[in-house]
Every structure is written in C-alpha cells, then in structure tokens.
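Only a part of the assembly is drawn; its chains keep their places, and the rest are absent.
Labels run A, B, C and D following the written order; every chain starts at residue 1.
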Amino acid sequence: MTVVKSTLPDDARRVAGDALQQTLVDLLGLSLVGKQAHWSIVGPRFRSIHLQLDEVVDSARAFSDTVAERAAAIGVAPDGRPETIAASFSLGGPKVGWVRDSEVVQVIVDALESAIRRLRERIETTEKADPVTQDLLIAITADLEKQRWMFDAENYPHEEGDEG
Amino acid sequence: MTVVKSTLPDDARRVAGDALQQTLVDLLGLSLVGKQAHWSIVGPRFRSIHLQLDEVVDSARAFSDTVAERAAAIGVAPDGRPETIAASFSLGGPKVGWVRDSEVVQVIVDALESAIRRLRERIETTEKADPVTQDLLIAITADLEKQRWMFDAENYPHEEGDEG
Amino acid sequence: MTVVKSTLPDDARRVAGDALQQTLVDLLGLSLVGKQAHWSIVGPRFRSIHLQLDEVVDSARAFSDTVAERAAAIGVAPDGRPETIAASFSLGGPKVGWVRDSEVVQVIVDALESAIRRLRERIETTEKADPVTQDLLIAITADLEKQRWMFDAENYPHEEGDEG
Amino acid sequence: MTVVKSTLPDDARRVAGDALQQTLVDLLGLSLVGKQAHWSIVGPRFRSIHLQLDEVVDSARAFSDTVAERAAAIGVAPDGRPETIAASFSLGGPKVGWVRDSEVVQVIVDALESAIRRLRERIETTEKADPVTQDLLIAITADLEKQRWMFDAENYPHEEGDEG
C-alpha cells in the first residue's frame, strides 16, 4: 500500500530507497558500536579516544535521522528496528568486555573504511536516480572520511611497536 | 581478567551489574523503536506524535549512557552491541512500514509499561546491593512513568471509536 | 472512572496520591503567599528580600508542576483549583497590606518550617508505597530546607532588638 | 496608613487601584485554572493543548506580576492571597478530575472571554484616571484576545460532531 506518495518515478524511487535503507543500517550500527567502544575502552589514551568516539556517534545519529527522513520524503518507509540492524549490519565492531585503546582505534578505522567503500558505490548508483539523495550520501562520505583520517593518524605507526 | 577494579564487593557488583546490563538493553532498544516510530508514523496527529517520540528517544539515549558508565564505574564492562540488543530486547515496537498514529501510541504505551515493570523489580533487588545504582534506576522509572502517562493520556478513549 | 491507568497497585497509589495532592496544595499556596510578600514588603531590606522571595516562588512553581505531573503519572488526577487551595492551605502567609521586612522574613520561615515538617511525614509514609514519589519529596525537602535556612539566617538575632 | 506614597491624586488612585486589583485576581485565577487544565486534560489532542495551556499560564503569571507592581507603584498594596482569589475569582475553570480535550478548550475560551469583557470595561474607566494603567490593560487585552482566538480556532466546528 502506498501511504506516502513519492515525487520520484518508481524506478528511481527503488534505487534511491535501497541506497538510503542500507545507509541507515550502516549508520545506526555505527552509532551502537561507537558507543560500545566509548564505554569499554581502557589504556593510556582512554580519555582522548573516549571523547573522539562520541563525535563519531553524534555524527552517525544525526545522519541516520536525515537519511531515514529522506527515505520517508520519497515515499519509502525506513526500517531501523533492532532485528533489522542485527541481521544486516556488516561493518564490525569491538569484541565484548574491556578493549585496549590501540585495538579500539584499529576497529573503528576498519568499520569506517567499510562504510565509506559502500557509500562510494551508492553515490554512483544514485547519480541518475536522485541527485538529492546522491548529494546527501556525498555529505556523509565527506564526514566519515574526515573521521577515518583522524583515527588513522592516531593509529600511526600502525600497531607494531606502537607507543613503545 | 579484572581490568577496571570495583569499589563494590563481588556479590553486590554482580547484582548491580546485572540490573544495569538489562536496563541498558531496554533503553537502547527503546531508543531504536522510538526512532522507527518517529519515521514511519502517519495520520492527522503526525506532527504532534512525531515530536513527542523524539523526547522518548532523547531520554532513552541519555539514560543509556549514564547506565553504561555506571556499570563501568563499578567494574562491569557493559554490552550494547547490535547483536546483544537484537537477542535480548523484549519490549516490542512498531511493525515495519507506515504505521497509523493511534497504533503508534498504543505500541509505545505497551513498551513503556513493560520497561517500567522490569525497572521496578530491579529497584527492589538493588536496594541492598548498591543504593547508588538503585537511585539511578528510580530516576529512570520516574521519567519513563511520566512519558507513559503522556502517551496514555493521548490514547483516550482507548482505541474504540478513537477520534470519532 | 479510571481514565489514566496506574503502574502501582491500588493501596500504594492511594498513599502516594494523597501525599502528592497535599504537597501540591502546600506548594501552590506557598507560591501565592510568596508573591504576596514579594509585592507588599517595605523596609530597609526591601530589595534583598524582594528578590529572595522570587526564588521561593520559582522553586514552588517548578516543584508544583513536577508533583502534579507525578500524580497524573500514577493515575491520580491532581486538584489545584483556586477553591481547593483556599480550603486546604494551612501554612500561613502575610496579612493584607504593606508588611515590614522583618515580619515578612518571620512569616516565610514559619511557612517553610510547616511545609518541611509535613513533607518529612510524607517521606516516611511513601517509603514502602512508592520510592519514586519518596525520592521527589526528598528533593523538595532538601530545597525548602535550604531556602528556610537562608531566611532563618537572615532572621538573626531573632527579632528582639533586630536592626535596632 | 499610607506607607508608600502615590504620584496620583486620591480619586485617580482609587479608580486605577480597583481596576488593577480586579485584574490581578483574574490573572492569578487564570494561571491556576490554566495549570489545572494542563494537568487533567485527556484525549487525542492532549499534547497540543497541554503545551498551549502553558502559554496562557506563562502569560497570566507574567502579567500578574506587572499588574501587582503597578498597583504598588501607585501606592496601592495589591492583594493576591489564596483566600482573596477563592472569594473573588469569577471566570470559571475545569471541573475536578480528568477532563476531555474539547471540554478544556471550551472552558478556556469562556474564561478568556469573561476576562476580556471585564478588561475592556476597565480600559474605559481608567482612561481619565491613569493613562499608564490603561496602557497596561490594553496590552493585556491584546494578549488575551490573541490567546482566545487560538483556542476558539481550535474549537471549530463548535462542539457538535467535533472531530467526527
């Protein structure tokens, strides 16, 4: 049943809707694993990374709202229920229990890199279908790439002999 | 391995830790189903309920952070990963797709009532174990009961003949 | 007719509801006599007490709202109508017309002491019935006791020979 | 005893003082019945009217302070004690217990209309006596008329078949 009408033709709506739904799951999952890391990190860089993780979470939460409302705006009901996230989220995250700071940094760099790679594919597929959606995905990519650099710079010299 | 030491004896720590972990899952799940409802609601009360749901989400997010940090503060690593929420969350939520406003209100009243009932049990079990944790659970209950009232008052005259 | 359902059993609801209703009347009455004193005070400490009274009024107004909404939250419709306040309010207040500053201070100290004594009784009766309500009454008591101290300290050396 | 001197001649002071005293009672009473309605309303428009009522209360409280201080400024001690309000308030208000939203709207429209009619009479009687007081009554009327309109517009189509 079409409850909310769309301003897009059916094909474009399907392409844009799929891209938004997948992005929504990535962002909601990212907000959960970011908070998990925020709470379970230990080590001499605790405070610094603890604060930096909240910036990832804030960003992921804000964009998830924009993405879901964009989906609604083109007539696609978004799906952000817990079971959907658990079933579809594939970016990884910290293991259960206390996690050392350097390990947290690596886990977040990896999750962000996966998210960015998937976003860049969706930027291409939505170009024709809906430039408005594409524009939003570009803005998210720009933000996540900046966050990824900041964790990657923190990660230098890449784990062997780190801080020692 | 005990990484973060506790200021509580082992027994008290286990009781308080369990109560906090269960509350964390309830709150994170509530924040997700609250947002899902925020995005998928339709009907003549759309705007009013759309805004009210964000107050539930803001509240659930803020308390989930306090709860998880309280767990860490007593030496218990909290677990808020997506798979944990999906496996343990039991408060219910809206079905997938567009949902009518009156149905949303009922779903949220039900979820809040379950959450409150479970919190009241934990208030009892933590009284001896840790009055600090109990105090936090009392504060959360007070807030959720107020939110429940507001949705329940909105729900009158209880669904038959609603708005007509 | 039970319009808004309660999350408390009937007995507990009655005890907590009574305590909240009595507190509501005390606070609304306190906000009215506080304002009355704010407007009718004269004397060399006019400005200082004039401002201090508005802090009592702000506090009483804010707490009366929390108390009434707590009553509603447990399914008890609060009653703050003018006739109810006039019939039930027993804390006293300034006489009609201009009132000297030292007399105002004494009147407010007396009203706050009565309010505190009555609140402390309700803290005991609500302990079993509803710890959430008890917690709210404790917070109100803490605030009113602080305000009482400030007026009492102002009252030194207790009226004989005061300022002269 | 004349404690605070007046800058008005005696006749003018009596006329303006009476108008201010009557307006003070109307506004304090309005703030109490507005809060009463704010707490006891139920029905599908709960949230919307619940918020709107607080605007009436805020407005009535702010104006009651201005009115009482204007009375003091012309040497008339205002009287806003609980017993005075109970004895003199005549604008009506909601009955005790839960009240349906449409009934609340009607009650508030009626109360505001009475308040406005009485204010307009005082605007005439104070024109000669004290243009400063008249100016204040005009400002209050403007605000209450705007509030009345907003509740009346909400009231359409006037109760029969409302929302159905």
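FYI, contacts are C-beta pairs under 8 Å (C-beta built on N, C-alpha and C of every residue); 3 or more make two chains touch, one makes a residue touch a chain.
None of these values were measured; they are calculated from a predicted model.
Shown chains number 4; the total number of identical copies in the complete complex of this file is 12.
The rule we apply is simple: only the chains that are shown with their structure count from here on.
Between the contact lists of subunit C and subunit D, the overlap consists of B. Between subunit A and subunit C the centroid-to-centroid distance comes to 50 Å (mean Cα coordinates, whole Å). Our note on geometry: subunit A versus subunit B, Cα centroid distance of 24 Å, whole angstroms. Separation between the centroids of subunit B and subunit C, computed from CA atoms only, is 32 Å.
Subunit D has residues 42 in contact with two or more other chains. Taken as a contact graph, the chains fit none of the simple arrangements: neither line, ring, star nor complete graph.
The touching residues of subunit D, when paired with subunit C in their complex, are 1, 3-4, 28-29, 32-33, 35-36, 39-40, 42, 61, 64-65, 68-69, 71-72, 77-87, 89, 93-94, 96-98. Interface residues of subunit C, counted against subunit B in their complex, comprise 3-5, 7, 69-70, 72-75, 131-132, 135-136.
Remark: subunit B residues 45, 48-49, 51-52, 102, 150, 153-154, 156-157, 162-164 touch subunit D in the complex.
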